[in-house]
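Complex shown without one protein chain; remaining protein chains in place.
Here the chain labels run A, B and C in written order, and each chain numbers its own residues starting at 1.
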Amino acid sequence: MHTHPDDYIKPELMACCGAREITDGNIVIVGTGFPTMSANIAKYTNAPNATLMQESGVYDARPVRPALSVGDPCLNPGAAMIGGLVDVMGMFLQSGWVDVGFLSGSQVDKFGNINTTVIGDYEKPTSRLPGSGGANPIGSLAKKILIIALHDKRRLSERVDFITTPGYIDGPGSREKRGLPAGTGPGVIITNKAVLRFDDDTKEAYLATYHPDSSVDEVVSLTPWDLKVSDDVHETEPPREEELRVVREILDPFGMIKIYEGRGYV
Amino acid sequence: MHTHPDDYIKPELMACCGAREITDGNIVIVGTGFPTMSANIAKYTNAPNATLMQESGVYDARPVRPALSVGDPCLNPGAAMIGGLVDVMGMFLQSGWVDVGFLSGSQVDKFGNINTTVIGDYEKPTSRLPGSGGANPIGSLAKKILIIALHDKRRLSERVDFITTPGYIDGPGSREKRGLPAGTGPGVIITNKAVLRFDDDTKEAYLATYHPDSSVDEVVSLTPWDLKVSDDVHETEPPREEELRVVREILDPFGMIKIYEGRGYV
Amino acid sequence: MSKVMPMKEAVQRYVIDGDFLFIGGYICRTPFAAVHEIIRQKKRDLTITRSNAADDFDMMIGAGVVKRFIGTFLSLGLYGLGRCYRRSIEKEIPHKIELEEYTNLSLPMMLMAGSMGMPFVPVKDMAGSDLLNVKSFMGEDKYKVIDSPFDGSPTVLVPALNPDVAIIHVQQADEMGNAQIWGIGGDCKVGANAAKKVIVSCERIVSREVIGKDPSRTIVPDFKVAAVVEEPFGAHPGYTPGFYDVDFSFGSLYQQASNTVEGFEEFLNEWVFDVEDRTAYVGHYIERFGYPTFKNLEAAFDFGYPVSYAY
Partner (left out) sequence: MSKVMPMKEAVQRYVIDGDFLFIGGYICRTPFAAVHEIIRQKKRDLTITRSNAADDFDMMIGAGVVKRFIGTFLSLGLYGLGRCYRRSIEKEIPHKIELEEYTNLSLPMMLMAGSMGMPFVPVKDMAGSDLLNVKSFMGEDKYKVIDSPFDGSPTVLVPALNPDVAIIHVQQADEMGNAQIWGIGGDCKVGANAAKKVIVSCERIVSREVIGKDPSRTIVPDFKVAAVVEEPFGAHPGYTPGFYDVDFSFGSLYQQASNTVEGFEEFLNEWVFDVEDRTAYVGHYIERFGYPTFKNLEAAFDFGYPVSYAY
């Protein structure tokens, strides 16, 4: 039995949800923030032999503080291998070795398509976002994609304004038709309210678990599409004592994860 | 005026002929033996800023003895850059940076095609030779090819049994038609009897200079095709005193070049 | 025959208005001294490229030196969206740059293809995304989809890129340009080798003998290099492994400044136009923030093991 302290914050819960999606031995490509936290929690709990890489060229880094970017100086000393983009994105990702990738986006739709390019029209955007970076290839080529998103009707959408990174595109068969590798695609959307998973037949995201301070009704009402609810929908397991200890004592002693509360992850 | 000592051996003369084909600043891809010797003589005489590379991944090596292979240990300490085959053959050669390449072959024909694959039928060969190795890409992609050959009717031929490395293939326009880069192709055949060059119009090798102990008649009689003779044919300039000093005092103090006499280079 | 020269001269001689530039770096080893000099010399109509662009690209766009950007991403990382980039695209300030977008797989592959003399290269990403539906100045040559002649499957081909000039910042180089790095590589090696010529900015110039003690660290050979510039602290506010850390406070300063056009211009005046070169920049930095702040960025002492290439 696990103990579940109740003094956690939402970004901690979300990081733990991510960690539980990782299986021992997984090779995980990470950016910064939650993803790195999740993968590292997994290494200290359920997946001690998982290894991490960053697109900038780093494999199995041993940072002494949370990396603030994929090119962070703390990723250099102690890594097992450092090359460049062609090594990580080509030699590891494109060649099919990456099990798990984490992505986030300004818009995520019901098929798990992600937009990090523009809000509005591409030529005359309301808001110009950073662009794909590594997101598109990670979303195209990693075996399982974990999506992190804020749960509101602006961030989740029936259809993204621009598919930067393909999820299931238009639904069943779409990835295969475009030539994306078999056995890839979004596995879960972790929001600040719930965990959504993808239906095997429809490829649409459905509600799997709602977080402790939320409810099925709240999640459905905050979702801009007709969200299906799992037959065995239940509350998300809160962070376990040992997960929180890893976050607070080992990975992030200065509590940098709190900045995500300021970004709306509450 | 240059002084020309008369105690040289034929491999020394041939190495000097090669050196004189190199222009200052040239980037030269070399194997072993003559080519390395030629390129190094050039560095000490007419082309001080020429640099050498070996296909194994080495750029600007500083060997303390003549390298006996392109993977020789003496090529490692002191080189300016060491990578692998994809760096030298791809990043330097295929991308068009190599000015001069040296090649030799068991058979060389009048269009400068080279055979290092088989004597006789490919499927049932009389003699199985090593194969292309780096020869084909060097002959295809370096701007100027210097060919080293023994001068007899077996080594030179009207048509090689197998084109391992294309010269001018079937004559004018052949390289262009196959898509080989413009401005590439054989520049000279240096034999133990003569220096042959290629006619701009016919792309056939013709006699440019005969070595001091040979003659136009001898060279023509040892050549298995109807060898054209240049209007200003003359004797090859023998090794200059300073060239020989470089060979004997700096590059090859143990006289390893003498082994080529045993291989017929007399 | 040394190629060593001041950055001012290197940029004057080798960066021409209208050129296509690869500018390396990944927070790690950003050639910021060169970027500032390009702005200082008010170059025009440049096409710039790199995977994962950051503050340096944002600054060039804001300063108006950029016409076109072949990119994958541009943000200030920790500090959010690139302000100048947004103003350019959303509000045409100072003008709207043209944008051709790829990814952190396809763009490095295009540079690798360029570095290796390959005309194009197949990539497995971008399929099914809107990145294939937007084309800008590269037009129909942005990519091609063919049926693989081997197995018939649809295959995206992207073209090789060969920039006119590459600018990279490295730990050390010799005076002819043999350039060595260690640590995060980004797309520096492929980008530099894809270019027709390279400007190497370095923390220290070392002898050819030092280069030869560890030739496996070299990423660019001297024959590709046009100029070598010794610029200690040349990647600031980025970092150089073994030399100095990222300057997070300065990143915040740029974020604040670039929030407005006026702030951005004041920033440029203070840190680019009013300083003559990198030495003056470092002097100003110390004057403004104090020597302890500067000294605090210096890397810790943590050296590895030497190796031998002997036989």
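Throughout what follows, a contact is a pair of C-beta atoms (placed from the backbone, for glycine too) under 8 Å apart; a residue touches a chain by one contact, two chains touch by 3 or more.
Since we're looking at a predicted model, the values are computed, not measured.
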Fill in: For the chain not depicted, the shown chains it touches
A, B, C
Worksheet item: Which listed residue (A:Ala80, A:Ile250 or A:Val266) would be found touching the missing chain in the intact complex?
Response: A:Ala80
Worksheet entry | Listed residues C:Pro159, C:Pro232 or C:Gly263, member touching the removed chain | C:Pro159
Discussion item. One chain is left out of this view; which of B:Thr36, B:Thr51 or B:Asn76 touches it in the full complex?
Written reply: B:Asn76
Discussion item. Tell me which stretches of subunit A touch the chain missing from the display.
Written reply: 27, 49, 51, 58-60, 62, 73-74, 76-83, 86, 90-97, 141
Fill in: Where the missing chain touches subunit B, by residue
55-58, 68-73, 75-77, 82-87, 89-90, 93-94, 117, 122, 125-137, 140-141, 162-166, 169, 174-175, 178-181
Worksheet item: Going by the touch rule given at the top, which residues of subunit C touch the chain that is not shown?
Response: 109, 116-124, 141, 144, 146, 148-151, 153, 155, 157, 159, 171, 181-183, 185, 210, 213-217, 239, 241-242, 244-246, 299-311
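Everything that follows uses one rule, which is that only the chains that are shown with their structure count from here on.
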Worksheet item: Which chain maximises the distance between its CA centroid and that of subunit B?
Response: A
Item to complete: Specify the chain with the shortest distance from its C-alpha centroid to the centroid of every protein C-alpha atom present.
Response: C
Worksheet item: So what's the Cα centroid distance for subunit B and subunit C, whole Å?
Response: 40
Worksheet entry | Centre-to-centre distance between subunit C and subunit A (centres being mean Cα positions), rounded to whole Å | 28
Worksheet item: Just how far, in Å, is the C-alpha centre of subunit B from the one of subunit A?
Response: 58
